[in-house]
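Removed from the display is one protein chain of the complex; every other protein chain stays in position.
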Amino acid sequence: MRPSKRAAEDLRPVSLERAVSRHAEGSCLVKFGETHVLCLASVGEGVPPWLKGSGRGWVTAEYGMLPRSTSERMRREAAVGKQGGRTQEIQRLIGRSLRAVTDLQALGEKQITVDCDVIQADGGTRTAAITGAWVALHDALAWMAARSMVRENVLKDQVAAVSCGLYRENAVLDLDYAEDSEAEADANFVMTGRGGVVEVQATAEADPFSQEQFDTLMGMARKGIDELISLQKMTVA
Amino acid sequence: MRPSKRAAEDLRPVSLERAVSRHAEGSCLVKFGETHVLCLASVGEGVPPWLKGSGRGWVTAEYGMLPRSTSERMRREAAVGKQGGRTQEIQRLIGRSLRAVTDLQALGEKQITVDCDVIQADGGTRTAAITGAWVALHDALAWMAARSMVRENVLKDQVAAVSCGLYRENAVLDLDYAEDSEAEADANFVMTGRGGVVEVQATAEADPFSQEQFDTLMGMARKGIDELISLQKMTVA
Amino acid sequence: MRPSKRAAEDLRPVSLERAVSRHAEGSCLVKFGETHVLCLASVGEGVPPWLKGSGRGWVTAEYGMLPRSTSERMRREAAVGKQGGRTQEIQRLIGRSLRAVTDLQALGEKQITVDCDVIQADGGTRTAAITGAWVALHDALAWMAARSMVRENVLKDQVAAVSCGLYRENAVLDLDYAEDSEAEADANFVMTGRGGVVEVQATAEADPFSQEQFDTLMGMARKGIDELISLQKMTVA
Amino acid sequence: MRPSKRAAEDLRPVSLERAVSRHAEGSCLVKFGETHVLCLASVGEGVPPWLKGSGRGWVTAEYGMLPRSTSERMRREAAVGKQGGRTQEIQRLIGRSLRAVTDLQALGEKQITVDCDVIQADGGTRTAAITGAWVALHDALAWMAARSMVRENVLKDQVAAVSCGLYRENAVLDLDYAEDSEAEADANFVMTGRGGVVEVQATAEADPFSQEQFDTLMGMARKGIDELISLQKMTVA
Amino acid sequence: MRPSKRAAEDLRPVSLERAVSRHAEGSCLVKFGETHVLCLASVGEGVPPWLKGSGRGWVTAEYGMLPRSTSERMRREAAVGKQGGRTQEIQRLIGRSLRAVTDLQALGEKQITVDCDVIQADGGTRTAAITGAWVALHDALAWMAARSMVRENVLKDQVAAVSCGLYRENAVLDLDYAEDSEAEADANFVMTGRGGVVEVQATAEADPFSQEQFDTLMGMARKGIDELISLQKMTVA
Partner (left out) sequence: MRPSKRAAEDLRPVSLERAVSRHAEGSCLVKFGETHVLCLASVGEGVPPWLKGSGRGWVTAEYGMLPRSTSERMRREAAVGKQGGRTQEIQRLIGRSLRAVTDLQALGEKQITVDCDVIQADGGTRTAAITGAWVALHDALAWMAARSMVRENVLKDQVAAVSCGLYRENAVLDLDYAEDSEAEADANFVMTGRGGVVEVQATAEADPFSQEQFDTLMGMARKGIDELISLQKMTVA
């Protein structure tokens, strides 16, 4: 029995709200249950130094958590003076996931930065962020297309993400914090609309898991991501 | 004529929404027009070193802006590696304003931290933050009182804040960004429910202003703050 | 009775000594009683990035305290690795005050940096710094004019500053440390030679103060600043 | 054809040299072809704050690259003033991998830190580091057991790691730098002596990969890790 | 011919002014010609961690330069966010020099910190700092002895320092900036009242120097230091 009473293969209630920012070119407030992440996409002119003159653009992400988005208040990273290792891992993951479905050549020498800020956390912030960031990126590219800054087909596919894990020896989909903090294994999967795999990150928290268990998790994730892909499609339709 | 068509003495539409966080002991989403600040109050055990053993508590604030809360994306302070001078000024101001109406002796050796994070900015973020932070602080103290952690009367008064300025030579209340960026003078006032003055910060942006102009601004602020105090009262009633 | 036996409206003995540096283009050692601040103005070629190509110049200030300028030794900010919030507030204030009386267009694309370093502190370092920094700025501009780098009239007015406060329920001018550490309210005023107001910063340390008390402080400050303006005039005559 | 002429399922020549440090309690110089990593395990008394009084110990890792371990000299992280995101990701991965096979309760309140410093890099530094760090950890625990600081069976299993990837559309094992920089997909697997999975990290560099491709990589990794586990066993026998 | 017209073995005019700070327990403004360094000694209770419980005290120094103490304005180290290598070298040198003549056992578990801040620089700031810091340390120890915090004889000897160098192929004493910036070799010597050597630091700026040249510099330094020792003696008599 999951603490939330969900069935093993159930996602939490997911919502994707677009156009939530007065300023950002694309925006999405994504909720996976009580996990709420604000994704704001900003279109900028420059590209990183290593792309200058290449004709190619860049998509990157930054990730942050409000200090009291969590059950216990965390120290503010800006006050500490640096971003922790976990923050850097997550923002690198989001950026890679978005670039996997973007035609950087078609984008041209521009950079899109998607800020993913966790307003409230209850497990699965990185997977919610990827799923919402895709919507924000989509809308920023539509904004550019409407101004003839890019052609329509910069975005090659959709991308979404979900977590799975072993909780009390059962494979479960989309862990919330209560499950996450006790899970024996924790895995994040990032996949595309056409079913391709972009990222797999699986970690045994205590004892190693078996190949069979891993295969179960990956299959479960695939179904969950299909649902998220459908929701994205309806959202931007 | 103000860009927003408001009369000189008009506040923007103001709203104070309580209990917006699953985790924080007190919370308020404050909106001054298109300026939206999330204020989350966290109750903690420790006090700063200089208060250890004094029997007195502490109230402090931290302030941040989401990178794309503004019209142009700003660099993330956590990525830069330090909080800028403006951030530090504002969070010190919020903290002083809250402490001015708190009985730190009655609080006992506990610390309340109010995180004020700007979700969307359109001028006046610091005054909105103070006004909303008071609500969050109020609710955190009520939470403590309900658990017999403090007596009921830790909060001595209400406190709220508003900006005024000279815009095209006219005194106007509660500047939005369009006004703020062009104003000849910019002033922030923090006052209490009983009419006391907690902070005055007035700055000439270009030419100095006269004593008479300053007095007009201060009078106008007093009226605006009275309205905010009334709204706070209704909010926590 | 004030600890220093001064009457309520008395400044401490103030002195402004020019040309105290072998290297700086303008310099002033300002003393407000036992508060001693060395103000050194440096003329530089560059302007900040946002002014490049604008034809306008910039005046800025940096502020520091020697670690043992105070009664208890403070940690050296260079060793700590960052400037504290108070330091940043003060140097921003000094910079704004100087720019309020400078014709940045007439200065052209050059930058003048005034370093204000507190050699010895006894309260009121920021107001002493502003008052002395104006003299250093004046002399740096005279140095430039003598070399035909600017026209004579870059400086539009004088600017000086003083603190006031409520000490044992009485309004007093130019608080020293003994008063400052006990004052119920603390206010800093920056005004020009022609009587304009550049900055007002007033803070209730404990209980809020009344409008009437504030008006008394502001009136008292005006008189003190008039004296400082006269002394500046004699100094650079 | 691989640049190194290796068959698809061939590891590079691997060596594990123990006892290479005069000072460290356990040490191993691991070579995967031209990738050389020095792994030094240090036994310390303290544990991190969150374990104080728990009776449990901790195993952690730090990772670094000599600035000219790579083809182009990199900036020294100590000079830059922080560890990059990649460094933090890798040292967190090494630490988790080692803890997965350590009985932290049996270790008691002590900490073992394994420093993995890349002397020369040619791809696969993190997988070499994990494989060598296990040997260093083994020897440090043996050192402790010899001094009756722990019982013999703190180490529950072996752990080793290897990379796989899609290079010119073929699955290949243990990528060197020439392959890694061109690979379409890159995956790192960490597994135990008894065949359990500790970590999976797979990333599509350009186009997403299919489930089938992923399964091939994972199968190939399993065989490679089995070889590494055998080599470790001979090394510490 | 030296730029200053001094003979090869001439010191610049040197002055040591005591009791120049209202707050510091010992203080000295030292001038070697146009090089002016303010040395303020602070008595503190704590000792560094490695001395806790040892019964021994510590003497340390910090060094800084005002940004415009030099001909060209330097960046403020507190703003840069760290102390440069030269600063750290110098403050370590001053600290070692002072400890060489202090009986740390007799001092007991207290720490004296001597802040040496360069108000104006014209070459030789580190040697002036050492010479002045000894006076400040002397007076701080006298202050402690007067309060029975230490016995009288904590200070075992005097210590002073001077620079020498090869300027246009001639050995000269106490280089000023004009000489220092052109010198072929630059050496700093720290010696005691009884003629012992505490530190020698000699550096060839361009071509190496010979043993004979080095011996000449060292002999010249000895005479200069003897003069400084005499002046210190008169100062604290």
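Which chain is which? They are A, B, C, D and E, in the order written, and residues in each are numbered from 1.
The rule is short, and it goes like this: a contact is a pair of C-beta atoms (placed from the backbone, for glycine too) under 8 Å apart; a residue touches a chain by one contact, two chains touch by 3 or more.
What you see is a predicted model, and the numbers here were worked out from it, not measured in a lab.
**Q** Taking the whole complex into account, name the chains on display that the unshown chain touches.
**A** Contacts of the omitted chain with visible chains: D, E.
**Q** Of E:Asn153, E:Ser181, E:Ser210 or E:Ser230, which sits in contact with the chain we cannot see?
**A** Within the whole complex, the residue contacting the unshown chain is E:Ser210.
**Q** Out of E:Val20, E:Ala106, E:Val197 or E:Val236, which residue would touch the omitted chain in the full complex?
**A** The one listed residue touching the chain not shown is E:Val197.
**Q** Counting contacts across the full complex, list the positions on chain E that touch the omitted chain.
**A** Within chain E, the residues touching the omitted chain are 82, 84-86, 88-89, 91-92, 96, 100, 157, 187, 191-192, 194-204, 206-211, 214, 218, 222.
**Q** Pick out the residues on chain D that sit against the missing chain.
**A** Chain D touches the missing chain through residues 21-24, 34, 38, 40, 42, 44, 62, 64, 66-71, 73, 76-83, 87, 113, 115, 117, 119-120, 122.
Following the convention adopted for this analysis, only the chains that are shown with their structure count from here on.
**Q** Could you split the other chains into touching-connected groups, assuming chain A is not there?
**A** Chain A out, touching clusters read B, C, E | D.
**Q** Among the chains, which is located farthest from chain D on the basis of C-alpha centroids?
**A** With centres defined by C-alpha atoms, farthest from chain D sits C.
**Q** Compare the CA centroid of chain E with every other chain's and tell me the farthest one.
**A** Ranked by distance of C-alpha centres from chain E, the top chain is A.
**Q** Suppose each chain is reduced to the average of its Cα coordinates; what separation in Å results between chain B and chain C?
**A** The mean C-alpha positions of chain B and chain C differ by 27 Å.
**Q** Give, as an integer number of Å, the spacing between the C-alpha centres of chain E and chain B.
**A** Each chain reduced to its C-alpha mean, chain B and chain E end up 50 Å apart.
**Q** Which integer distance in Å separates the CA centroid of chain C from that of chain E?
**A** Centres of chain C and chain E (C-alpha means) sit 33 Å apart.
**Q** Counting only residues that touch at least 2 other chains, which ones in chain D make the list?
**A** Only 82 qualify.
**Q** Where do chains touch, given as pairs?
**A** A-B, A-D, B-C, C-E
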